[in-house]
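With one protein chain held back, the other chains of the complex are shown just where they sit.
Lettered A, B and C in written order, each chain numbered from 1.
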């Protein structure tokens, strides 16, 4: 009979089950399994991680603001998840390829997104926010979990090419219920493909607490499929970096897939269309504010004498600049002309669609003489 | 980091990881976790289980013969899996409801199938082989894994009705790769529904060895979803009975779903249309013949002095009778008339289909005067 | 009569069905505390409790598959698919199980499952949130398909769908959720017109304009505009897409001899193709010109900023009307 498993009765406590290197108050904790993976990380690098998180939070806030001002149709805030996204994404090698969901603003930031890349999709200008090959990031995926299989297929290609690369899939706690995400684990394990699964357990799938999907640690599923996994404090950027390095090492060294559950929290609404007051229990947000990923690293660096007000001012200026550029890119976008709706449905000529395009062009032209 | 897991390198050895009560040579083994569940099973009951298995094997052989003789379109033999099917199905209470796949001849036998019930679907007479409510067995499912979700939904209904019943899903090792089967575990765990999952790992999904689906014990997946599981020797009818009683007890007592992986072997082809010589490794079938579920129980009973040649002769006669009745029912089936193709597509009148039916009736009638 | 939005009318229909039959249970993502992302199930969790208003794990195949099991057990599940584009993961369970189990078991197992789908575009949404998948279900034997266009129909048809012993895929134009209309909440279902009946939304004599869902409003505006030019359009709201009420449709076509069919969904093998093929078959000798389609293009739903160039609008309908009437139009090039 299978071993006894302890359910997560209380999600407020569930971080205790996770690997971490920085306590919420910034104290550095020893972790025999993670320490080796970040032995080389010095104060300057930690400050860069802090900068990333602060800039990201600013970008995210700008996204919300642009939506409120009618410039974007929607925005999916990642506030609270900065450590998970920055910590894991900063561990990637340039050649690695990422398959994200819609909330991975921080991941595309870390991959070198241009200012317009954050908003192009949300503004409704294009299907993909950015050029996937430029960032080595697949388009934001909206169909929950679908991208996990794409990552596995890509990793299978890496394997066959004998390349020194890894594919990475990001997805949420809700996504773990989708058949596709489970099939992805099965295919990955079957092929021993170099893929890393990063589940951001932010405790909510829109209005559903993670307990609707699972009353047990999600990371506990992967080993059953033959995939080693780690549950990490997703608000601890150093732990996330370490865990991701472990996972990438594992995948890169030919040992097959690895799985990370980063336990974090969605501090904002699901999207700008959502109203979390309808479902979020009293006090929960407050409790998680005390585990804010940014203040945690800030506290650690200050205590270590490695963070000054000048540092912070400089970071803040960079954040403001990023937001400004993003806004400018957004407002400067020019919508494609009507007939662009027909562009690149197919890669090769298509008689049926060409006829429709011609008819529609004639239709549009019929208005031209009009006042 | 998750615990080390040992892959099943060698499927010939993988039974060693399983619970069992009878060794292949018929020796009774003690098993602290299973013994209590079969403490009440006496020699007469064991003889009944032997009879069930022998009759089932005969029915199965008759199915193959009828197919070879052109009386059936197809047959999916269950030879080798008698202990799994009989052991688990004999543990059910009458009110329990079963959702089987196409290979569960033994399960419908144990639920009291009529002679024609085995063949009606394979002969192509009807979509469902039997009346589901009469047997409390859903129609044989052909879409791999789809029935597991049905079992969970049914179990949710049991839960809401406060009934003392359990829903049971049978499926194969190949099925465990389907999204649906994983979603079924997730939904079952989320609702704590009284459902038992019975995976018959018969080592093959058509031509694919189980290692394509999983290199680790399949039963090891369930605990990650919060579902206790047991891996049982599927060629040991007593262990299967015991394991199923454990699982049903668990589900019936409000503790939610349970999962059994019965490790067994498909001794025949996938179906009568299959040719296993194309893919089955040399010697594998022979190795499994030595673990035949019938000879095993036979040996145990003989050693205990509880099985005589008279017993066996009587059982053999019963088996022959069952086969004879099945054949007679098969040959006696009358195909429904042409217009029956329109029957019961809908439960309520449907103008579109009525018109098609009328037109087709007129069309058929137009031949009536002809020679 | 009560004035309600389409969304509220649907909520009232669900509530009424749940009161009428305790076997009715709701399943979906976020339908509990949140009341669904469109708030259609708002208040129902409080009133009926978590056994009848069931927040499910995030998996559409799982939702439909468990509903099948509930139907085996005698329940009458009503599913909310969160958005049109999220029904596809459940396609196998719908097509291979829901649609076929009654036939497969020759009526011994009933599948009275209602699958509600907030539907179609025009709301500036992100990808996969503006799909019009109705043709897939119309093509699937064993299903019934309903599309509503106003609060009164929505209230009645949803109750009829739930009461129906067959599976019904029920399309709700999300762009109209906030549109208001009069609803008779106490009208007995027994007196209601059958679920499959089409509705003449406006009578006319020159051209039959067939449509459904949110496009009914556009069609009525087109009829208004055409009237100004002295053209009389008969607008028919199909309401039931499978089966289509061809008796009503044919009656209109015999009168007008000219037909335009409009929908948002793309064109190839869409509902308009079906309707035109059937009309041609039944009313060929009455047709004075080729029936025309005004539909979304055969493209994936475009980004929000371009959707207005995809969706049929008043002008595109009027252009087709001109074409079936052989008046100057975009293709003749002249004077449009």
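Assume a residue touches a chain if its C-beta (ideal position, glycine included) is under 8 Å from a C-beta of that chain, and two chains touch if they have at least 3 such contacts.
Everything quoted here is computed from the prediction, not taken from an experiment.
Visitor: The chain left out touches which of the shown chains?
Guide: A, B, C
Visitor: Have a look at A:156, A:199, A:260 or A:330 and name the one touching the chain we're not showing.
Guide: Looking across A:156, A:199, A:260 or A:330, the contact with the absent chain belongs to A:156.
Visitor: Using the touch definition from the top, which of A:74, A:146 or A:263 touches the missing chain?
Guide: Candidates A:74, A:146 or A:263; residue touching the omitted chain: A:146.
Visitor: Touching the left-out chain: which of B:179, B:220 or B:293?
Guide: Final answer for the missing-chain contact: B:179.
Visitor: In the full complex, which of A:60, A:117 or A:183 touches the chain missing from this view?
Guide: In the complete complex, the chain left out is touched by residue A:183.
Visitor: For subunit B, which residues lie in contact with the unshown chain of the complex?
Guide: Residues touching the hidden chain, for subunit B, are 73-74, 102, 121-127, 142-144, 174-175, 177-180, 205-208, 212-213, 273-274, 278-279, 335-336, 338-342, 345, 352-353, 356-357, 359-360, 362-363, 365-367.
Visitor: Considering the whole complex, not just the chains shown, which residues of subunit A touch the missing one?
Guide: The list for subunit A reads 97, 99, 126-128, 131-133, 138-139, 143, 146, 148-158, 160-161, 167, 179-180, 183-184, 186-187, 190, 343-348, 350-353.
Visitor: On subunit C, where is the contact patch with the chain that was removed from view?
Guide: 61, 85, 88-89, 91-92, 95-96, 99-100, 103-104, 127-128, 135-136, 138-139, 141-142, 242, 265-266, 268-274, 276-278, 280-282, 284, 287, 289-293, 297-300
Note that only the chains that are shown with their structure count from here on.
Visitor: Between subunit B and subunit C, what's the gap in Å when you average each chain's C-alpha atoms?
Guide: 41
Visitor: Where in subunit B do residues touch at least two different other chains?
Guide: Residues 179-180, 183, 186, 190.
Visitor: Where in subunit C do residues touch two or more other chains at once?
Guide: Those would be 56-57, 59, 61-62, 89.
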